[in-house]
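Excluded from the complex is one protein chain; the other protein chains are retained at their positions.
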Amino acid sequence: MKLTIIGGGGVRTPLMVNGLIRWHERVNVDRLVLFDTDPEKLSVIGNLVSHLVQKKGSPFQVEVATDLTEAVQDADFIYTAIRVGGDVSRVVDEKIPLKYGVLGQETTGPGGFAMALRTIPVMLEYAKIIEEVNPDAWVVNFTNPSGLITEALQKYTNIKIVGICDAPSSMKLEIAKFLNEPADDVHINYFGLNHLGWINRIMVKGEDRLPEMIDRYDAFSQGFPHMSSFPKTFIQQLHMLPNEYLYYYYFREEAVQNIRQSSRTRGEQIVELNRSLLSQVEDCVQKGQLQKALDIYEKMMSERTRSYMSNETGGAKGDQSVTFESEGYEGLAMSIIESILHNRRKTLILNVPNQGVLSSLKEDDVVEVTCLLDRHGPVPLAVGHIPDRVQGLIHSVKEYERLTVSAAVSGNYEQALLALTVHPLVCSYSLAKKILDDYLIEHRAFLPQFKKGSGIHA
Amino acid sequence: MKLTIIGGGGVRTPLMVNGLIRWHERVNVDRLVLFDTDPEKLSVIGNLVSHLVQKKGSPFQVEVATDLTEAVQDADFIYTAIRVGGDVSRVVDEKIPLKYGVLGQETTGPGGFAMALRTIPVMLEYAKIIEEVNPDAWVVNFTNPSGLITEALQKYTNIKIVGICDAPSSMKLEIAKFLNEPADDVHINYFGLNHLGWINRIMVKGEDRLPEMIDRYDAFSQGFPHMSSFPKTFIQQLHMLPNEYLYYYYFREEAVQNIRQSSRTRGEQIVELNRSLLSQVEDCVQKGQLQKALDIYEKMMSERTRSYMSNETGGAKGDQSVTFESEGYEGLAMSIIESILHNRRKTLILNVPNQGVLSSLKEDDVVEVTCLLDRHGPVPLAVGHIPDRVQGLIHSVKEYERLTVSAAVSGNYEQALLALTVHPLVCSYSLAKKILDDYLIEHRAFLPQFKKGSGIHA
Amino acid sequence: MKLTIIGGGGVRTPLMVNGLIRWHERVNVDRLVLFDTDPEKLSVIGNLVSHLVQKKGSPFQVEVATDLTEAVQDADFIYTAIRVGGDVSRVVDEKIPLKYGVLGQETTGPGGFAMALRTIPVMLEYAKIIEEVNPDAWVVNFTNPSGLITEALQKYTNIKIVGICDAPSSMKLEIAKFLNEPADDVHINYFGLNHLGWINRIMVKGEDRLPEMIDRYDAFSQGFPHMSSFPKTFIQQLHMLPNEYLYYYYFREEAVQNIRQSSRTRGEQIVELNRSLLSQVEDCVQKGQLQKALDIYEKMMSERTRSYMSNETGGAKGDQSVTFESEGYEGLAMSIIESILHNRRKTLILNVPNQGVLSSLKEDDVVEVTCLLDRHGPVPLAVGHIPDRVQGLIHSVKEYERLTVSAAVSGNYEQALLALTVHPLVCSYSLAKKILDDYLIEHRAFLPQFKKGSGIHA
Partner (left out) sequence: MKLTIIGGGGVRTPLMVNGLIRWHERVNVDRLVLFDTDPEKLSVIGNLVSHLVQKKGSPFQVEVATDLTEAVQDADFIYTAIRVGGDVSRVVDEKIPLKYGVLGQETTGPGGFAMALRTIPVMLEYAKIIEEVNPDAWVVNFTNPSGLITEALQKYTNIKIVGICDAPSSMKLEIAKFLNEPADDVHINYFGLNHLGWINRIMVKGEDRLPEMIDRYDAFSQGFPHMSSFPKTFIQQLHMLPNEYLYYYYFREEAVQNIRQSSRTRGEQIVELNRSLLSQVEDCVQKGQLQKALDIYEKMMSERTRSYMSNETGGAKGDQSVTFESEGYEGLAMSIIESILHNRRKTLILNVPNQGVLSSLKEDDVVEVTCLLDRHGPVPLAVGHIPDRVQGLIHSVKEYERLTVSAAVSGNYEQALLALTVHPLVCSYSLAKKILDDYLIEHRAFLPQFKKGSGIHA
């Protein structure tokens, strides 16, 4: 079994590898290949990972690669986790909309839009190579904004792909924990789009426990900081549990205000954290102090999410650390491989083509819903009637996504402008134009598709 | 033929009566009854109107009434044009959202919401009387916000009702004028909701002239100031002609900025204008100087719209005056009576139950579409596929309308809060709560239905 | 104003011309051109028509033509009423299905299917010429099966076309007569497909008179023999008025039995009647006895429909004669020209693209619904929710139509077989195969498109 990580030089790779080691009995990897376009980062992270694997008794072989064709050849699974333009671009993504009073965030709103414009062409280029060299491989996409990237890969290529996001899966785990039930005994009816989903039924042994969750919401959110930004009165009124990212919609102006009041955006923090992390780790690696490098890595990563969302939701509400023991993305990633590889049927919340379960959307629109996953790949489960109160948001954001994917491929300025205009957090042609024009200037190095015909000067 | 105007003491009544006189050959009214709950205004306006009718040779009889049952008895047509809470409430409607950076406008956004909460219970009370006393009468609703009021009357009563708004009809007239074609020879494909509609085809002799209109947009908008706030590049990209009120959506933050930069909101201007108008006219009436009263009225009304929208769209763009010669509401009102009374088939843009023409909405949702109107009342015409790019707005605003009507009737705080939350110009629970709570305090005298169970203090 | 009749040599042409004369004040035709591919019939009918027009004071000029390009050049309106394969083919159309116990009828079921296969390629050839030579002309299609032909012309050409059938219009006229109201004061909610429609509301002055019609159904159907084959108990249960052709569905086995019990099918009668008519008329024409020819024509046509439907609905129920005074097709045809030419807005039941009014069908499926007709051409009116009890029939027949049109163009045997299989009156692959194979042999001269790849021998 061969697993390839595209973007293997990323700082989260050691966490992923740690997951591979922990899950090794259930998901038996033989060869792990790390591919990256940045040889320097690849070398540092590669060394770190090799040491980690060796330390744990070398359950599998680790290789690094800078040739994609070779890297994906014969792979059974391919993870993709790239960041076009690097952390520095994220800072730009976030700062520009904030200038105009609009949410500046990595994946939601204009930030995710800019990221998608940069990332989709690169991901499509990679996918074409996979399609040619190894069409049977399963691609598990972690690259953000996950829904948009998955939509692009689904519509423009024939690779086998599952798009993932850990937020809904974490919700499910936390709900099960709170209800004191095994996660497998909890069936949640989750529907929507990536970072725009809701839970309107929580079935445990044939009984809907959502009303109880709402009654005991304060206790629940105390233990699950990601949800603590929603007050109980709001949840009672909504009568659903929203994905944490819906904070940016339902508390739109507060989110902007909180971020503005922070000294730095999350992106700026990350730039600094990663810079510091990489330089320290690299230093150790060069000195051959691999264990020390690993200790530093582990310590710095665990401190990292202490501040997660605290500057966006306006307070020291978050207090979750990412450790080598936590699940999150890594657990979800392993779970997917296990289901497909060993036909272990699971119900996971994934990004997949709609195929009719959200009846007002198109058959091939990518949605985020509870799916059955097994050897045959993911199939969405029926979600029933979608409440009228969220239809507007779903329609607007899905149209934003369709147009964004289209614009990212075509480099058509008008389409890009329309995409931002219909996004509910922009909801304005004039705002969209200002933000888009700023992005086209700032990110011009990463948006070659917009070179000609751009309407910036119009 | 008897026509009753509910809200007959309003300042626009003489304009309407002038329309009746001008159209007298085509729409032969015998008795005109002005009903109002404010005896003072009713007396002033009643005197003015009587003088006007007498001067024109008394084509019909004029009466005033303060008893609604009597007023509507035997009426063939009933116009409704009331303003619960008066002009002063409008100022409140507009100022509160502006405080939070959200559009403050008479009908669109939170302003229209507050107006609807005050007005729907009163309109329903009136409609119940009409339903009992004179169920065969046709009610032509001018009361704003027209779409919401029509939705409430349609869903909660069995009266025969047509909701009207002059904006789309004016668009059609201006388009015909610009294309140099008789209005009757131009068929526009108009669809959406009140103050949220688009034109995506302009058929003249079997040919779609929309592309030409877009090419020549600058010339068109020069002659039609209501549209001049949309730049040509925007129209080219949208590839539809939007209702002028869509300025508040597509240029959301500019609209707010323009209004904030004005020394006074439109509502404040109107309060002052109407106060001055009424006091001068009343003065003359009391002195028996009826012709002078009429002259003052005519002069002051014609100056009025010189400033229309200029403070909202950010400049002295508007320069249209309302005169005794203009059509607008009055022409549309006459046109409706003529169609129904004399079976003169016309295609008019009206607010009516959907009946399947906007396939993603419900059968009984009130929509604003081109209708066939004749003796049998209005029937919507097919509009074809609604472009994806506007589905999100339509869904959001329609759900806002459904919830607002429901909340206005029930006095349910949570429903009202949800209504504002899903409105695209609010798009935030936290904003919605601030605005709603302010309204409930400021308008408490006019919102008795919210007395108990209000969540203000929650 | 020039009007061209394609298929001008048909026996009904003089009736049509008589309509033109009677309506001359309202629809001012200058030139009438009769085009036909059969020079003999064209000469006989041409002479008859010329005499008729001359006798009435020559209100317009009559020409005959055998060159289509010339005939359609400069025409404002083009009627199409052709019969590929002639009356004799109709006999085959009807007899083959009867052999297998399936309805054998001119337009409904396999008979209409065979007719469509022969006719669509010829009509498309004609339409292509019109498209090139005179794209602005309005084509009014009378050629049967009208719904299928209109669907084919709509989908494969860009001509301006209205498909008509007199059955629903006759229903409306009879209903109005029965209710003692001017036809214009009756608005019927008619929906479905050609020869497969229902009326579920009859609005007169805002009141639904359908319940009354159902209560008094026996009296109604006594005066309107086309409906007399439906017993009152059936109508009560259906709670709608069905198009007369629905007799073939709702009384399926009785219709087949009645036809089988007749000594001859309707088609055989027509062959004989037309043969006799033409020979007698031709005889007179050759002798120059034009008035005598006209007298014979008039007498024989008026006797004709005495037997209409009597052999299909099982009794001497029908007793309507077609005279020079009756309206039917001719009145409807004139009405359409008048609406378009003089912008006289009417509500007519026409075959037009759906455009969303039957929400479960596709946008471009041709449906038969009440339309607004004026200078801009027809636009369907909203019909509201379609009752569940007829959804199955509508879906099956529409899919039959889509596949039939496709097969008529492609000559694909499998598609043709599938078309007949899904027709509710066949509802069997094995039956469909037998019937289709017989048709392909019997009609081989008129179905060149099926020459190769036919699965007959499979």
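We call the chains A, B and C, going by the order they appear; numbering starts again at 1 in every chain.
Please note the rule applied: a contact is a pair of C-beta atoms (placed from the backbone, for glycine too) under 8 Å apart; a residue touches a chain by one contact, two chains touch by 3 or more.
Because the structure is predicted, anything quoted here is derived from the model rather than measured.
**Q** Which of the visible chains would the unseen chain be in contact with across the whole complex?
**A** Across all of the complex, the chain we cannot see touches A, C.
**Q** Among C:P59, C:G206, C:G331 or C:P424, which residue is in touch with the absent chain?
**A** C:P424
**Q** Residues on chain A that touch the omitted chain in the whole complex?
**A** 136, 160, 184-185, 187, 203, 205-206, 343, 345-347, 354-357, 359, 363, 372, 374-377, 379-385
**Q** Could you list which residues of chain C touch the chain missing from the display?
**A** Interface residues of chain C facing the absent chain: 100-101, 233-234, 236-238, 249-254, 360, 388-389, 391-393, 395-397, 399, 402-403, 414, 417-418, 421-422, 424-425, 427-431, 455, 458.
By our rule, only the chains that are shown with their structure count from here on.
**Q** Give the identifier of the chain nearest to the protein's overall CA centre, each chain being represented by its own CA mean.
**A** B
**Q** Where the centres are mean C-alpha positions, what is the separation of chain A from chain C, in Å?
**A** 60
**Q** Rounded to a whole Å, what is the gap between the Cα centroids of chain B and chain C?
**A** 46
**Q** Please list all residues of chain C that touch 2 or more other chains.
**A** There are none in chain C.
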